[in-house]
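Below is one structure, written out as structure tokens; comments come after it.
What you see is the complex with one protein chain gone and the rest in place.
For reference, chains read A and B in written order, and residue numbers begin at 1 within each chain.
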Amino acid sequence: MYVAVKGGERAIENAHRLLANARRGDQSVPEVTLDQISEQLGLAVDRVMSEGSLYDRELVALAIKQARGDLIEAIFLVRAFRATLPRFGASEPVDTGAMRVQRRVSSTFKDIPGGQILGPTFDYTHRLLDPSLAEGFVPEAPATAEASTAATPRVTDILGRDGLIESSPQAEDGAGVGDLTREPLNFPADRDLRLQNLARGDEGFLLAMGYSTQRGYGRNHPFAGEIRFGEVEVEFLAEEVGFAVPLGSIELTECQMVNQFKGSATEAPCFTRGYGLAFGQSERKTMSMALVDRALRARELGEEALAPAQDEEFVLSHSDNVQATGFVEHLKLPHYVDFQSELGLLRKLRQEFAEANAEPMKEAAE
Amino acid sequence: MNAPAYNFAYLDEQTKRMIRRAILKAIAIPGYQVPFASREMPMPYGWGTGGVQVTAAILGPQDVLKVIDQGSDDTTNAISIRKFFAKTAGVATTTATDEATVIQTRHRIPETALNENQVLVYQVPIPEPLRFLEPRETETRRMHALAEYGLMHVKLYEDIARFGHIATAYAYPVKVNARYVMDPSPTPKFDNPKMDNCPALQLFGAGREKRIYAIPPYTQVVSLDFEDHPFEPYRFNAPCALCGAENSYLDEIVTDDKGGRMFVCSDTDYCEGRQAAGHHGSLSAAPYKEKAGSHG
Partner (left out) sequence: MVDQDMADLDTLENDQPLLVAESLSKSFGRIAACRDVSFALYPGEVLAIVGESGSGKSTLLQMLSGQLAPSAGQVSYRMRDGVTRDLTTLGEAERRFLFRTDWGYVHQDPAQGLRMAVSAGANVGERLMAVGWDHYGRIRDTASDWLTRVEIDVARIDDAPRTYSGGMRQRLQIARNLVTGPRLVFMDEPTGGLDVSVQARLLDLLRSLVAELHLAVIIVTHDLAVARLLSHRVMVMKGGRVIETGLTDQVLDDPREPYTQLLVSSILPP
């Protein structure tokens, strides 16, 4: 005798408890602390801050712990929290030219004012698994020197001074900055919303899209004009006091790509730009973002837009990994009612097919 | 660390205001998809965030909330959403359709007829009925604005040419108030007639796609078809095995690995109500009663 399935509530409660235990793992193993995550898995924290659109290392470390290391799950937690926070307004534009650089490289010139600074990078390491890192590793103290007072002007500003690269498009005076988390995206998208979308976009997706442009799907001849990583001041214009108040500093990575030149009947040819920006040290992300930013400007720059990375609706609609995973994983939800409808239709069609094909067989039998 | 404090029904008042504005616009233009700035919610996109935002925006302390998924109050996601509102709004919840003032649903319309004091909130995955024929949003927006629905009929024509029938079993497109073509959400086409001239307000929320649309009470809703291939609601070949209902949508339950099957009402509240009132099907848990014309 059939008894209807019940007890979903109990099942969920038990599932939550099981999850909490799986998350903690073997209790004889020490619990991982938020400090450990923030300090020693710093690049994971950087990524979650960027895609979660929230700069708070401690909170993000908690999210990563709660998500058991699943970074997209962590990004989801961070974004859901961010949605509850009150909004004061927008900061003053951050001056990346005044960044206290820890790393700064350019592939377009051999040497630049302020120098090429390698900084802490995996580049040039040999990817050999190092067992000495397993436990008790104490790194050598890094080399130190007098802090340099040399200015580190942006390479794109240097090119711009001679008019060799297009100027960055400026917003109209008094125009507000759009907010992707507060207004729905429309196509064609304005530059501010496009860049916000890419900044929050999934690193893997943007990496693949950027890679595709290099392989010929909408090639735009990129050079890494500059990649810089370091601390910048964030300032907020407090109306009560009438001047900009420093809120603190954050770490940013910025990438400026220099792309193939363009000209028109009325303008001399010059290089074009692609831009990438992310929290923390996120070079792969900012470089991919810059490649895709430039690809998405194809139509604006009068180029034929045939490649996937140049398709604005395609790229911007599918870059958000929280949305993407929500929809992909929603297939786990019960769909049996719709499946039932499909079954009914299929059975009917199969019956009709059988009837239609039954007649000639009968004739053959005669 | 910042410990969050949540507003009634989770959303802050400004967000609710924004959503209500979108809802009012949707009601003023029946069947038209109003863009809205969907918020990040504590459940994943694709799992009902649109429906939850609509419900959160309209819920008041006196409301009684029912949440169903696949017609049942007891499926995991329905439970999860009901608990969410119990926790963040403290409203009374119910499984009885006729006691609810707000019903949030995924993929079914309740069998019990709704009344003027009720709001039905549908969870919608893909709001755009033309999406699979035309992937570009810029183009589909234009098609709706200019009432250019030829492409929709092309799809129906193709189905008839290929299968002899219109081959859409759920999310069957409808024309609302003789103007906008709308996707009713993945409800089975069996439920389409319930939307027509319904006394309750019907609201549709798509969180990930960021659209809200609505059917005001007593609005004409017509399923698309051809004059010589009219819309036919799906009929089951058997009544519910538990309560004997002949006009309700049935779930197919696989009972053994030899092909054994039984059909029971998808709407659990409706089925339990009928059983409580003494109706029985051929396989119900109640003592066996001789029933004329039983299909055992």
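Rule of thumb we're sticking to: contacts are C-beta pairs under 8 Å (C-beta built on N, C-alpha and C of every residue); 3 or more make two chains touch, one makes a residue touch a chain.
In this text, all values refer to a predicted model and were calculated from it rather than measured experimentally.
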From B:28, B:113, B:151 or B:254, residue that would touch the chain that is not displayed: B:151
Touch residues of chain B, complete complex, unshown partner: 142, 145-146, 148-151, 153-154, 157-158, 160-162, 225-229
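Rule of thumb we're sticking to: only the chains that are shown with their structure count from here on.
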Rounded Å distance between chain A and chain B, as computed from the means of their C-alpha atoms: 34
Parts of chain B lying in touch with chain A, wherever the complex brings them together: 1-2, 4, 6, 12, 35-42, 44-47, 49, 69-71, 74-80, 83, 106-108, 125, 135-138, 163-165, 167, 169-171, 186-190, 208, 210, 234, 236, 241-242, 249-253, 255, 262, 264, 266, 268, 283, 285
Chain B-touching residues of chain A, taken from the complex the two chains share: 1-9, 11-12, 58-59, 62, 76, 79-85, 181-188, 313, 317, 322-323, 325-330, 333-338, 340-345, 348-349, 352
